[in-house]
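This part shows subunit A:
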Amino acid sequence: MKQEVILTTKNLKKSYDNEQLVLKDMSFSLEKGEVVVVVGPSGCGKSTFLRCLNMLEPIDSGTISFKDQVIERDRKDAYTIRQKIGMVFQSYDLFPHLTILGNILLAPLKVQKREKQELIQEAEQLLKRVGLLDKKDAYPRQLSGGQKQRVAIVRALMMHPEILLLDEITAALDPEMVREVLQVVLELAKEGMTMVIVTHEMEFAKAVSDRVLFMDQGLVVEEGKPEDFFTSPQTERAKQFLNTFHYEAI
Partner candidate 1 sequence: MDFEFIRGNVPLYVEAAGITLRISFLGILLSTVIGLLCSLVKVFKIPVLGFVVNCYIEISRNTPLLIQLFFLYFGLPKLGIVLSSEGCAITGLAFLGGSYMAEAFRTGIEQVPKIQTETGLSLGLTKWQVFLHIILPQAIATSVPVFCANIIFLIKETSVFSAVALADLMFVAKDLIGIYYKTDEALFMLVTAYLMILLPISLLCSWVERRVRYAEFGNSSAVPGK
Partner candidate 2 sequence: MQNLGIQVLFQGNNFLRLCGGLWQSLQIAVISMVLSIVLGMILGIVMTSPKKLVRFLCRIYLEIVRIMPQLVLLFLVYFGAAKHLNINLPGSWAAVIVFTFWGAAEMGDLVRSALQSIPVHQYQSGFGLGMTKLQVYRYVIIPQTVRRLLPSVMNLLTRMIKTTSLVVLIGVIEVVKVGKQIIDSSRYTVPDAALWVYGVIFIMYFAICYPFSRAAAMLDKKIKD
């Protein structure tokens, strides 16, 4: 069964301030319904890669295409394409001046100009699913980190994105809150949501992904199915990287 490819990058290169390349020649494609997890040591460029996919960073060369359409940061249609690519960040990036419901409704109301009543219903359903319906009128500061991150996911889902980018969404959380957030992501994966996930949670990566990308120094060093990658990595660098997660091995 051959699936439709919805996002590709070709020979993507990116540097900050024209210094050392953060991304050296990234070529990548994502199929509909696929969950790709990107892992790698800090500073390997995985977050930058994700940010480029959402046009938050200008790229030096190469192309990014969404469904055969090349996308560029400065073009007018950047805004329409961004609606189809949702993103959740590491920091609790809820808008502090809006209630939870206000946070969730802002973009669908202003960007997609959808009917408010219908939106509220949808938002309440989603909030109920992530167990936060009772918080809908609270302000972000009244929520825990895990709760905020679940709201951020709901906020991204409200735009009905075709792809969801998750950038280390549990990295800033207290350990006991990590599970409640990852649970939501696992359910989304089960429902067939297309996702690119950057994470340091290896167990979660193993459970959620269809494909793993191991990046180091701006390049994809190894790529494969999770069961292969985590049990028998092929490259030396991937072995070393995975070893850092096994304290008992030391």
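We adopt the following convention: contacts are C-beta pairs under 8 Å (C-beta built on N, C-alpha and C of every residue); 3 or more make two chains touch, one makes a residue touch a chain; residues count from 1.
As a selection rule, all candidates are chains of the complex that A comes from, given by their letters.
Everything numeric in this text was worked out from a predicted model, so none of it was measured.
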Touching candidate - 1 or 2 - for subunit A as found in this complex: 1
In the complex with candidate 1, residue positions of subunit A that touch it: 51, 54, 56, 79-80, 82-83, 85-87, 89, 91-98, 106-107, 110-112, 140-145, 148, 155-156, 159, 165, 174
